[in-house]
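Data block below; observations after.
In this view, the complex is presented without one of its protein chains, the others remaining in place.
And then subunit A:
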Amino acid sequence: MDLVLQLLFTGIGIGAVYALVALGFVLIFRATNVVNFAQGEFSMVAAFLMVVFAVDLEWPYWLSFLIAIGGMALLGALFNLGVYYPLRHRTYLPVIISTIGASIFLANSTLALYGPQPQVLSPVFETQGFLVGPVFLDSQYLLIIAVTAVLVAFQYWFFEHTLIGKKLQATSQDKEMAALLGIPVAGMIMLTFVYSAVLGGIAGILVAPVLFVSIQMGATIALKAFAATIIGGFGDVTGAIIGGLALGIIETFGAAYVSVPYKDAFAFIVLVAFLVLRPQGLFGERIAEKA
């Protein structure tokens, strides 16, 4: 029982990271109708920026964090301009391929610049964590869960209670109509990419002390986050969060009770199971294309 609680805590912690990246997926998907296959690389690049500034240059943690987040915002903007914007009038297939190209480019140029050695980023807090009853609450996991909760609350407030959030929603629902109402659609999409990159970046920085900072972390996280969005139902924000948490828990228990080397395979199995049995996800509703 103690082990179960411990695993549950770890699962929720890692699931929160998947949920953050999944949120980035969902936001971009809603704004552009395209899945950004480089979403995981945002996390990877942010983690490497932290390694460069906080570890290599030994700058203060908070300053490195601000730089990394600023870097992600810039990357999101450049990504929109270089990868999505030129293809915005084409079908989804070229855009998918383009984001895959970007993913390969980001991962491998990081590899070329930094080398293949996995890096270590130390946790934010000095204290490792504390025991509550039989469960050891790791401070980094607590931080991940807290930050995720805050970001989700912020996002809810932002989309539902600010004008710019409403404009973003309008853009994602009907671009032509939004443009006719005077909403700067291109600007809204730009904002979506910037925000998603920042979100992915925060996820990467949060998870970096738990995992190694490596070139592969982007692809791994992206796959998990994608599975999370499928579980939750594509295009659904609540679904992405619950899907992320569910996947984190499934994966942690799978690794503990079934197999460690195949830990990363559980996401795939869950993914295919959902595709076959319940493709609309837990919360989503499939919308037929209009004839």
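One rule holds for everything that comes next: a contact is a pair of C-beta atoms (placed from the backbone, for glycine too) under 8 Å apart; a residue touches a chain by one contact, two chains touch by 3 or more; residues count from 1.
Simple rule for what comes next: contacts and distances are computed from a predicted model.
Name the absent chain by its UniProt protein name; which of "Vitamin B12 import ATP-binding protein BtuD", "Cysteine desulfurase", "Serine/threonine protein kinase" or "2-oxoisovalerate dehydrogenase subunit beta" is it?
Going by UniProt, the chain not displayed is called "Vitamin B12 import ATP-binding protein BtuD".
One chain isn't shown here. Among A:L3, A:I97, A:I164 or A:L180, which residue touches it?
Of the listed residues, the one touching the omitted chain is A:I97.
Of the residues A:L5, A:I67, A:A219 or A:L282, which one touches the chain left out of the display?
The missing chain is touched by A:A219.
Touching the hidden chain in the complete assembly: which of A:W62, A:Y156 or A:Y262 does that?
Of the listed residues, the one touching the omitted chain is A:Y262.
Give the residue, chosen from A:V152, A:I230 or A:I250, that touches the chain omitted from the document.
The missing chain is touched by A:I230.
Touching the missing chain, which residues of subunit A?
Touch set of subunit A with respect to the missing chain: 29, 34-35, 37, 82-83, 86-87, 90, 92-94, 96-98, 100-112, 115-116, 215, 219, 223, 226-227, 230, 234, 261-262, 264-265, 267-268, 271-272, 275-276, 279, 288-289, 291.
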